[in-house]
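Got a structure here, written out as structure tokens. Questions coming.
Here the complex is missing one protein chain, while the rest keep their positions.
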Amino acid sequence: MRFLLRTTVILALLLGAGVAAQTEPPPPVDSVETPSIPPPAPVTGLEVFDTDDDHGHSITLTWELSADDGIGQGSVMSYDVFRWYPPLMDSLAARRDKIQRAQAAHARFRRDLGVAEDALGDLLSGDREFSALRFSVATPTDDSTFVLDRSFVERALRDTIQVMSTNLPLLPDSIRALQEVFESALERLPEAHKTYPTGGTWKSVGKAASGEGRFVNSGSKDPMSGDFIPDFTDLYYRVDAVTADEAVRAESVIVGPRQSKGQWFNGGRFPVFWAVIIFGFLTIYFVSRARKGAELYVRPLAGIEAVDDAIGRATEMGRPILYVLGLGTAADVATIASFTVLGRVAKRVAEYQTELIVPTYDPIVMSVAQEVVKSSYLDAGRPDDYKENTVFFVTNLQFAYVAAVNGIMLRELPATNVYMGKFFAESLLLAETGALAGSIQIAGTDEIAQIPFFIVACDYTLIGEELYAASAYLGREPILLGSLKAQDWAKAAVIVLAIVGLVAASFEWTTFTELFHVTN
Amino acid sequence: MKRQVPLVLVFLFGLFMIFQYFVPHESSEWVYEFLLDWIYIIGIFALALGIWSLYVVSVDKIKTRKHDWKYSYITLAGLFGMILFGFTARHGDEWGWFLVFVACVLLTIGMIVQAMAAKTAKGLPLALAGVFLIASILIAAFDDTWSFYFYTAEGLQSTMFRAFFDYVMMPILATIFSLLAFFIASAAYRAFRARNLLASLLLIAALIVMMRFFPYFGSTVGELIARTSNWLMNVPNLAAQRAIVIGVGLGIVATALKVILGIERGYMGKG
Amino acid sequence: MKNFFDRLMRLDRRWIFLFLIVVCVITYAADFEVPILVEREVEVIHDFVDSLPPGDIVMIAIDYDPNNLAELHPMTFAIIEQCWRKNLKVLITSLSQNGPGMADQALRDITDSLAVTKTYNGKVYEGREIVNGIDYTFLGYKPYFALVILGMGQDFRLPFPTDYYGSPLDSIPMMQGVLNYNDVACVIDLSGGNITDYWISYGQNRFNFPLALGLTGVMTAQYYPYLGSGQVFGIMGGLLGAAQYEDLTDNPGLAKDGMRVQLFAHIVIILFILVGNIGYFMERRKLHRAEGR
Partner (left out) sequence: MDFTTFLWTTFAAFVTLATFSFLYKDNPFYKFAEHLVVGVAAGYFVIILWHNGLVPNLFQRLADGDWYLLWLNSSMWWYLIPAILGALMWTRFSKKWSWVSRWPMGLYIGISTGVAIPLEMSNRVSKQLYATMVIDLAGHDHAGGWWDYFFGTGLLDITSGLSQVLIFVGALAALIYFFFSKAHTGLFGRAATFGIWILMIGFGASFGFTVMARISLFVNRLQFIDQNWIQNALNPENMIDGARWPYLLVFYAVVLLIVGYIVFELVKHLGSKGKATASQ
């Protein structure tokens, strides 16, 4: 009797200690009673093959529509795709959730043990009534004589803690054991599928709407997830034509064995591949030509010319220059381009001995920017003028950053603000405040949505691609200018191809346009 | 060693990532995901640098008595307070000594700041810092209404953390965002002047799109304006975007190539 | 006079801010009605519903989440109230996951607002009691909206054997003899996501029923092509469209309130732009004269 009570209390404690809430099973979908429909014609010409250009674990099915598929008008409402599961798949699934449950239990035990120990602590230190403990003790309502007293709860707690702390260390090993079994079962999957059709069951792996003759059964590559599809394994498929009445359906022929596997080249990306290769060679070619000293013309860009004057102006006024790298991380090429510009600006600043302020949004951007500025001062021959706090970190949230930079603008009153890199909604907030502070402003971003605001609020704006040209312009180094040439040739190519493609498309000559079609 | 190694790293990893894109196979996928994890984790580690920089700059302000230096205390308090709230959580509903503890920790940090900022006589603040530190340690040790959570995320749900998020951070950020309503107006006022053809085009397009609200022109003109603004959004705007996107794409690829090939070393400082 | 324009030219922007704040606050606080210019693509929806004989069924798909509520809820209110005033019956689905609860709440609210007699610019709308199952049926939510949209083309009872509240469709008076899209006058899809594409391609394309759309402001532009191709007979875009519909149905609500602020803020901004330009041109005239002399 005593023991029974204890166990109840232990369980109660566990429950009270917040055992993971049981999730409600979804309500069953009511069966539909509809007038009997004649069985439809099955699908024909079922094709099953490994999905191309992917990492495997995926099979594509195509078929001709059932004769009764009126695209919604006929009796076929949808297609049900089935795959054959060997018994092992089921046991695999069973083991899978066994492992997951074990892991969950492990985590829970850890927590519950903590809770129980805290509870015991509170009880012993007596700073809380046991009735006010952080769990609900379920008193068995049937016998009213039963009274839950302090010492009893304490003993119960001790038992609980004892039981749990003895079991807890064992769990990891048992989990590991389960996992080993799982692994071995995983290895046996291919043989298991070879035993088709003995034993196994057909399971629906998905539905396709009427009028659709294609279905991709793409599973996870992670064996621990439910929709795992093994590679290099014989898979068998069939497709049912399903009518309004789920029960009335026509099975197709069974197609198999088919195996899924990963590809080593993604054919769908050929156009990109060629584009990158050709463009790469263009760049290298023009750069090397530039190295040899071929003279290259570049048309002037107002925004770029402005930079030098702006720095001069700042020097005359004896006011600092504010350089904002934007919200990009060092992973954004726009920011990397901005680093180069910053390098040039910093060099001039060092020469003119003006003050430079670079508030940054991302720690890595800050680190890189510090390197850039430092070595620019080095190049300018003024390493001692470099101060660590020239480039500093503000904060990592968009508008907090804006708040800080706006504050800087109104207090330091920089003569010039340069915004280069990635900008989002803050573009106008910054640019307007800058204008308020009466600074000359030069902006450059590749964020289309923000360009209008910069154009409106800044004195000079580098539109999109011009940002990437800026570094080359500022340096005037032939090597860098060479790449501009490559970009221009690429643009010319784009224009020509677009025109040809337009004509081709209008005459429905798709073979040409498809050359440029990037699929997946 | 100092410059070459980084450039070599850039070249190797860059080249690998380019070709990885064309290899859908699982193994390449695995490497890809792994490498992305790398840079993510590197980024997190780097945050320490950022916070340090923030701290140093604030202390520096206090030290040099730069204008508004007093406010730096608020920044530091917000910073460390938020960190504390994020790592602690109450068990029950009582506060216990938690807030006292927070105060002690903040005072400790404040005293350390003072010591760093002070030009002379660092002794007293340091001593006080020690006192507050001991006090906070004592509270942490003996007050069991709350505890630290470093490995699990209770902190994210703790009352103070949430309160500071909901009632301090969010309102300010949202308000700064909403300042745009005014700046868009003032920017329009200042810049939308028909100085030349381009400015006029900008101005007119903007006006038409903004005027699609206006009920005062009667239905025919209104209809016309509505359709025009619709057309402006769908035809010239689309064309402009296409051109910019293509241009930017080429710019990005060119710059990235230059970086990988070591032609462009601006990001390493060698301009 | 000319130094007035000088002042105009370098007018302190804080006057603009102040002006804008004042106007926004006033228009937000005061409740007067602003005239709304009704665009054709919105009017056709209203006229279509308006022209239906009492007893007809209008199908309304409430396919948006609470986070698009601000823009799309006003449309829901306006349309359903219009239908009920005209004694039309409403068939409602909600194919977005977080939609149903919100839709249910909306239905209750509209029912309440129908209970009282209202008068808008002269017209009197007798209040009446709205009965679930007679005036409307709320089918609720089912996953795989593509398949649901198809299934309803066959028979509403396939995806929805029962309505949202669990009563079998056959037991609902309003659903007697109502089989599929052929029995509804039109479908109005209020959506903040890609479900709209499926209503067009799976629904309208295959069962060609009249389809109208209510969309969020950002989505609107990209669906106009469907209007051109005639697959959609009407579009309501964002708060603006909602306000227009409220205006058409003499049922001013949230959207019109919102439009009040929007409209006047826009007027202020445009006003300042014009003022700035006038000032600018005056300056230039002055300069030219100076050169002339």
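A, B and C are the chain letters, set down in written order, and residue numbers restart from 1 in every chain.
Just so we're on the same page, contacts are C-beta pairs under 8 Å (C-beta built on N, C-alpha and C of every residue); 3 or more make two chains touch, one makes a residue touch a chain.
For clarity, every value in this text was computed on a predicted model and none was experimentally measured.
Q: Which chains here touch the chain that is missing from view?
A: Hidden chain, whole complex, touched shown chains: A, B, C.
Q: Which is it among C:224, C:245 or C:272 that touches the chain not included here?
A: C:224
Q: Give the residue, chosen from B:82, B:100 or B:137, that touches the chain omitted from the document.
A: B:82
Q: From the listed residues B:54, B:139 or B:263, report the one that touches the chain absent from this view.
A: Touching the chain that is not displayed is residue B:54.
Q: Which residues does chain B use to touch the chain missing from this display?
A: Here the touching residues of chain B are 2-3, 5-18, 20-22, 34-52, 54, 68, 71-72, 74-83, 85-87, 150-151, 153, 155-156, 161, 163-182, 184, 188, 197-198, 201-210, 213, 224, 227-250, 252-253, 255-257, 259-260, 267-268.
Q: With the missing chain put back, which residues of chain A would touch it? List them for me.
A: The missing chain touches chain A at positions 269, 271-273, 275-276, 279, 296-299, 301, 329-333, 336, 364, 367-368, 370-371, 394-397, 399-400, 403-404, 406-407, 410-411, 436, 438, 448-449, 451-453, 455-456, 463-466, 469, 481, 484-485, 487-488, 490-491, 494-495, 497-502, 504-508, 513, 516-518.
Q: Contacts of chain C with the missing chain: which residues?
A: Here the touching residues of chain C are 12-14, 17, 21, 24-25, 28, 70, 217, 224-225, 228-229, 238-240, 258, 261-262, 265-266, 269.
The working rule: only the chains that are shown with their structure count from here on.
Q: Show which chains lie in contact with chain A and also with chain B.
A: Touching chain A as well as chain B, we find C.
Q: Give the chain pair, either B-C or A-C, that is connected by more C-beta contacts.
A: Of the two interfaces, A-C and B-C, more C-beta pairs touch across B-C.
Q: Rounded to a whole Å, what is the gap between the Cα centroids of chain A and chain B?
A: The answer is 19 Å.
Q: So, what's the distance in Å between the C-alpha centres of chain C and chain A?
A: That gives a centre separation of 34 Å.
Q: Could you list which residues of chain C touch at least two other chains?
A: 13, in rising order.
Q: Counting only residues that touch at least two other chains, what does the list for chain B look like?
A: 184, 186, 188, 190, 192
Q: Can you tell me which positions in chain A touch chain B when the two form their complex?
A: By the definition above, chain A touches chain B via 53-56, 118, 121-122, 125, 134, 221, 262-266, 269, 272-273, 276, 279-280, 283-284, 287, 329-331, 333-334, 336-337, 339-344, 347, 360, 362-364, 366-368, 371-376, 378-379, 388-389, 392-400, 402-403, 411, 425, 428-429, 431-433, 435, 446, 448, 451-453, 455-457, 463-465, 467-469, 471, 475, 479-480, 483-484, 486-487, 490-491, 494.
Q: Quick one: which bits of chain B touch chain A in the complex? Just the residue numbers, please.
A: Checking each residue of chain B against chain A gives 18, 21-27, 29, 39, 42-43, 46-51, 53-54, 56-57, 60, 67-68, 91-92, 144, 169, 172-174, 176-177, 179-180, 183-184, 186-188, 190-192, 202, 241, 244-248, 250-259, 261, 263-264, 266-271.
Q: Quick one: in the complex, what on chain C touches chain B?
A: 11, 13, 16-17, 20-21, 24, 34-40, 221, 224, 240, 259, 262-263, 265-270, 272-273, 275-277, 280-281
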